[in-house]
Structures are given as structure tokens and as C-alpha cells.
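Notes for the one structure printed next.
Just one protein chain is left out here, and the rest sit where they should.
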Amino acid sequence: MIELVLGGARSGKSGYAAQRAEATRLPVVYLATAQALDEEMRERIAHHRAERPDAWRTVEEPLALAAALAREAAPGRCLLVDCLTLWLSNLLLAGREEEIEALIAALPALPGALILVSNEVGWGIVPENALARRFRDEQGRLNQRIAQLADRVTLIAAGLPLVLKGAPR
Amino acid sequence: MIELVLGGARSGKSGYAAQRAEATRLPVVYLATAQALDEEMRERIAHHRAERPDAWRTVEEPLALAAALAREAAPGRCLLVDCLTLWLSNLLLAGREEEIEALIAALPALPGALILVSNEVGWGIVPENALARRFRDEQGRLNQRIAQLADRVTLIAAGLPLVLKGAPR
Partner (left out) sequence: MIELVLGGARSGKSGYAAQRAEATRLPVVYLATAQALDEEMRERIAHHRAERPDAWRTVEEPLALAAALAREAAPGRCLLVDCLTLWLSNLLLAGREEEIEALIAALPALPGALILVSNEVGWGIVPENALARRFRDEQGRLNQRIAQLADRVTLIAAGLPLVLKGAPR
């Protein structure tokens, strides 16, 4: 069971994904992809951590996500990846784009429940910066590919879900 | 009865909110938060005013929105606030962030009908400007908090509504 949770910045997508993870009633492993490279990121990471239930185990993996998922996934366990956007940004900065194919290849075979959080970044004016244009192309393509593999896809605005694919509840 | 109307720039959210206000068949007070600080704003304000029914009363309040709502709200009356995004921008510029808590505290007790218009601003590439990043964080948080209190929330694109919460019609 793969679920993809999409939304803009501060749309409440992480909170919604956390509710969905809790609703599985399975033990949850939280897979954090953020890297604390500056003060602003450190604050965002601390803010997200404070919102997570104490019972969850946290695993940090900025790059080798497919390997981390293969290691952690198990029947009767829920993995929550937050988020694919920071992970994709890490990959492009590190020149590790091959990790995208590794993730797509790994997803169908994973046991247990998997919830993935990702950003919508292409709904504004074309960015003047060529790297930003490339990033939004890669992000859009990644979201489409994962949505195809997912059993359920939701788009979040103001903390509320619109179901793009799968069961309404 | 609180309704939140969300959407991007020129999505038709103001027009949709106006239809919703008319549909209440109550007398409408239009609460304008815009400040005419330059020629472009003056034109946008005039454009919006020309689209409003003559029967509506307009109240301008760029900052102290909670107080204005408490003053104007009444059973059998509909207040339409357009929009929370300009209001939030005014607050941050004036250093009056405490008005956010005042609004959240005031909303549940207001009599009559209330329709609030707000922008979605977080669906693009991360802005390079730190103030812009802060603004989209604050806007996203505000939209989430109001959506939680609202009876009905819609997301508008091309003038058409997607219902996020509450009754389809």
C-alpha cells in the first residue's frame, strides 16, 4: 500500500501524512530526508520533529532512499518519507540522479505501508533561474511517476485533502 | 457559518466569494483590506469595486480586522472579507502580527454569515527572498488555521470551485 501526499509549502501535507500514518495503527518509522545545512533548515527540522509522536522511530537519509526503504520496510510496519522534494534537491546538488531510478524500481516490491510526502512546485510563473526550471521539471516528473505506482494520491490545501486517486477515506 | 475561499491570483476567487455572499440573500458588508499605496494597487482596488453590487456597504480596514468584524457582524447579515492575503501582508509590514491571534480568537463567536477570501501562495519554487519565504509560511499557516474553524472551504481555479470541506453546494 503506497500513498502519495502532495501539496504546496505550508499546506499541511506533513500533518496530513502523519494522520494517515497514525490511522494505519502500525508502528511508524519516519524517514527524514532534510539536511541541516543552515540555521533556517535547522529550525524547520526541529519544528517538524516537535510535531511527531514520541513513539515513532526516526531514520535520517538525505540521498540513498531506495536502500533505506529496502532496509526498513517490513510487513506490519508503516514508513513515512518526508519529503521527496528535499531528497530530490539533495540528489541534484550531489549529482546522484541515479537514485531516482533506484527509488522507482524499489517501490513496487516493498512490504508494509509506505507514505510519501512531496511538493507541488510548478504552479507559479516560469522561474528566471535555469536551475529552478530544471528542478521543477524533475519534481513534476517524479511526482507523476510515483503517482502512477501509488494506490492513493491526495492533494492538500489548507490542511484538507482532495483525493486524486484511490479511496476517499 | 464561516466560509473560506482559497485560490491563486486571478483565479476568480473574489467573484466566487461574491456569488456566495449574494446566495445568502442577506445584506452584505464588504470588508476591504487593500491599501492604495501605489498606482497598480489603486487600479486593482477600482477594478474590484466596479464589480461589486451597488447595494453592498464597503468598510475599509487594513489592520484591525478582528475589531472590525466584531463591530460589523450581526445576525441576518453577511460579511465578506477580501482578502486575508493583503491583510497579512499589511500586518507583517506594520509589525502587527498579534492581529492574527485576535482574528483566530474572534471568529468562533461572530454572529451571522462570514466569507473570507485568501490566496494560495506556496505552490511554486522556493523563493530566493527570505521575506517571501516567511510570508508564504505565515500565509500557509493562517489558511490552515482558518480552514479548521470554517464550515466550508473551497479551492478555486479558473472561476470554478473544488470543495475541500463542507457541503458541495
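Order of writing sets the labels: A and B. Residues in every chain begin at 1.
What we mean here is this: contacts are C-beta pairs under 8 Å (C-beta built on N, C-alpha and C of every residue); 3 or more make two chains touch, one makes a residue touch a chain.
As the structure is a computational prediction, the values presented were derived from the model and not from experiment.
Visitor: Looking beyond the chains shown, say which of A:55, A:109, A:125 or A:167 touches the absent one.
Guide: Of these options, the touching residue for the absent chain is A:125.
Visitor: To test your reading of the contact rule: which positions on chain A touch the chain that is missing from view?
Guide: 4, 6, 8, 120-126, 128, 130, 133, 136-137, 139-141, 143-144, 146-148, 153, 155, 162, 164-165
Visitor: Touching residues of chain B against the unshown chain: what are they?
Guide: 8-12, 40, 120-125, 127, 129, 132, 135-136, 157-162
In this section, only the chains that are shown with their structure count from here on.
Visitor: Using mean CA coordinates as chain centres, what's the gap between chain A and chain B in Å?
Guide: Their C-alpha centroids are separated by 31 Å.
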